[in-house]
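Missing here: one protein chain of the complex. Every other protein chain is in place.
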Amino acid sequence: MAKSTFEYVKTFELDDSLLPNTWIVVRIDGKCFHKFADDHNFTKPNDERALKLMNYAAFHVVKEFNELLVAYGQSDEYSFIFKKNCQLYNRRQSKLLTTINSKFTASYVYYWDMFFKGERLKYPPTFDGRIVLYPTEENIIDYLKWRQADVHINNLYNTTFWTLILKGNLSPTQAEKRLCGTVSADKNEILFKEFNMNYNKEPEIFKRGTVLLRKSVSKENSGKPSAVIVDIHDDMLKEKFWHKHSYLFKNSK
Amino acid sequence: MAKSTFEYVKTFELDDSLLPNTWIVVRIDGKCFHKFADDHNFTKPNDERALKLMNYAAFHVVKEFNELLVAYGQSDEYSFIFKKNCQLYNRRQSKLLTTINSKFTASYVYYWDMFFKGERLKYPPTFDGRIVLYPTEENIIDYLKWRQADVHINNLYNTTFWTLILKGNLSPTQAEKRLCGTVSADKNEILFKEFNMNYNKEPEIFKRGTVLLRKSVSKENSGKPSAVIVDIHDDMLKEKFWHKHSYLFKNSK
Amino acid sequence: MAKSTFEYVKTFELDDSLLPNTWIVVRIDGKCFHKFADDHNFTKPNDERALKLMNYAAFHVVKEFNELLVAYGQSDEYSFIFKKNCQLYNRRQSKLLTTINSKFTASYVYYWDMFFKGERLKYPPTFDGRIVLYPTEENIIDYLKWRQADVHINNLYNTTFWTLILKGNLSPTQAEKRLCGTVSADKNEILFKEFNMNYNKEPEIFKRGTVLLRKSVSKENSGKPSAVIVDIHDDMLKEKFWHKHSYLFKNSK
Partner (left out) sequence: MAKSTFEYVKTFELDDSLLPNTWIVVRIDGKCFHKFADDHNFTKPNDERALKLMNYAAFHVVKEFNELLVAYGQSDEYSFIFKKNCQLYNRRQSKLLTTINSKFTASYVYYWDMFFKGERLKYPPTFDGRIVLYPTEENIIDYLKWRQADVHINNLYNTTFWTLILKGNLSPTQAEKRLCGTVSADKNEILFKEFNMNYNKEPEIFKRGTVLLRKSVSKENSGKPSAVIVDIHDDMLKEKFWHKHSYLFKNSK
């Protein structure tokens, strides 16, 4: 029963430390969430309950790890960004990746009932994840812009697509055909002219996703600064956002 | 709003494919499960509900991925072993690791109530994970033996430790002191002479952990072979086990 | 001048140890050797001096590292194979790769004059290299077969191509056109019917490349076993070769 005879197998565990002084992005994605959404009667094109559950699960992840600087979520994906100088778990890739991924998944299942009242969770959902490193402030900002540009493009499409189906009585195939080759302006016009919808007035959470930020606030009575996590739906593609939140990447060297 | 301006950030995602023709072990571990066990009143030294929940969550993982050959669990850890020639997700490390880890975590939370009747899950648990590759049949078998030798050593210690406390009325410090420097034979003797316990008669699931295997069985009516997943608690340190299950690693080239 | 202020940069050096218990292949390749061969008047299609210099440089590499089991060279490339259990430099990838690569390059330049009498080395040549791991005996044997099948295909083509030019007075373009779409049998026939050449009688070193092996021989006077490095040009695609040299991969566990 000598454990030591077999312990050599431990030498097959290779070091996977991440390059120091780089932003660490952990992005997780719902697996087969198209089917999952159907199975759980998600409202089309956006289900506010589902987005808020995503945000709430992400909030619990950010709350647990002080070295998380910002998180950004949209649809069934969430990106968590660690500070450049993060030393959590000695920057071991697998450890960082799985801890975030598991904590998020567990929270999603655990808090389901809080958001989906009356809609039973039929089976456990799965999220996959990956880690990407970014060396500069410019790169990490472009990363966030990339994800937010993605939600804009997808949401405008989905909103028009589902409006054509739900209000315009088109079949999915007809709606797809109708939108084929259209640009943003065309879709805005369809919504406005045919359905009297102003896309700009759609909820920000749908159009822009959710940014979770640590913010320093003064406590009312004591005046002492205290960190809180806030969720905002601002436009990260505007430079204004980065001026306002310049402390984010500057401070965290 | 040109998505393409930012899309260059995608080039920072590096390929992480695993070496072909090697056994892939995904091992997951409960994070801070000492505290988690206390917070949820786990029976000491072993909580059958907790072990069975682990097994049930692992069963759902194995069921979902045909390329999983065998899984082995003990305490708050589980190892999942993919076939050598597994091509799932093109053997991308992060994808394999997070999918297994997330599916297990979600199942653990989802099926909690089925095993812990009357014990509310107070907060979402977290599991971390890692991937280790093994090139030969001998290595992968030694890996499983290593994990099972580990459970033996720990369980004999824990069983004696908690018996000294619960039945012998020692404090944890006294029990620790008593066991300091003892070998297996000493612990067996303490249990037998002082508490009339035969360690060998302890439940196999405590002493050996649980092996989940795919097995081919004949259907009663049709006679057609069908694959089922069975859980056994056999001694993998004995060669007999490997003769009996030699098909496992031989067939899977 | 405090060195310690800057020493943190050492933490950016990441571990690159290779998976244990796998065959390590270091393959090096001449960079721009088409031009290098022209600049140094290599005989077409094969230059025996060049091949022998490659072999001699490789011989010095094998001689230096006892953990090298076998080497195989053809054209301007050489593969060096370390034993599975090689622990040289703790299996650090960069160290193994560059040491072999540099030793080979230095030897190639250093011994040039020994083989290229009267042909001055006009400029320093460059070789690049890579490491590939193979988990099983079957894989590593197939690797060597792959390289030798490659030399066969290329050499039959090149021999026919250059015969058409040098003896058949075709231009390179005409020769290329003539060979377009031909299979092995066609090329053998061109050589035989048009130029009275039997390809099978071409030198083995051209047709099969060179295998460098460590071999155990008995010393004449003492009878003590002693290891020598031999160069052979046998057909590794035949199973006979592997029966004869079965000790190679079997012993080296």
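Lettered A, B and C in written order, each chain numbered from 1.
In this text, a residue touches a chain if its C-beta (ideal position, glycine included) is under 8 Å from a C-beta of that chain, and two chains touch if they have at least 3 such contacts.
These figures come from a predicted structure and were not determined experimentally.
Asker: Sort through A:N21, A:N158 or A:T182 and give me the one touching the missing partner chain.
Answerer: A:N21
Asker: Which one, C:W146, C:F192 or C:Y247, makes contact with the chain that was left out?
Answerer: Only one of C:W146, C:F192 or C:Y247 touches the chain omitted from view, namely C:W146.
Asker: Hey, which of A:I28, A:V109 or A:L133 is the one touching the hidden chain?
Answerer: Spelled out, the listed residue whose C-beta touches the missing chain is A:L133.
Asker: Which positions on chain A touch the chain that was left off?
Answerer: 19-22, 133-136, 139
Asker: What residue numbers in chain B mark contact with the hidden partner chain?
Answerer: 11-12, 14-15, 17, 19-21
Asker: Please output the residues of chain C touching the missing chain, sorted low to high.
Answerer: The missing chain touches chain C at positions 1-3, 5-10, 12-13, 28, 31, 60, 94-95, 97-99, 101-103, 105-111, 121, 123-134, 139, 142-143, 145-146, 149-150, 152-153, 184, 237.
One rule holds in what follows: only the chains that are shown with their structure count from here on.
Asker: Please identify the chain lying most centrally, where each chain is represented by the average of its Cα atoms.
Answerer: Chain B is the most central one.
Asker: Among all chains, whose Cα centre is located farthest from the one for chain A?
Answerer: So the chain farthest away from chain A turns out to be C.
Asker: So chain A and chain B: same face meeting same face, with over half the numbers shared, or different?
Answerer: Both copies touch with mostly the same residues.
Asker: CA centre of chain A versus CA centre of chain B: separation in Å?
Answerer: Here the centre of chain B sits 31 Å away from the centre of chain A.
Asker: Scan chain A for residues touching two or more other chains and write them down.
Answerer: In chain A, 12 touch at least two other chains.
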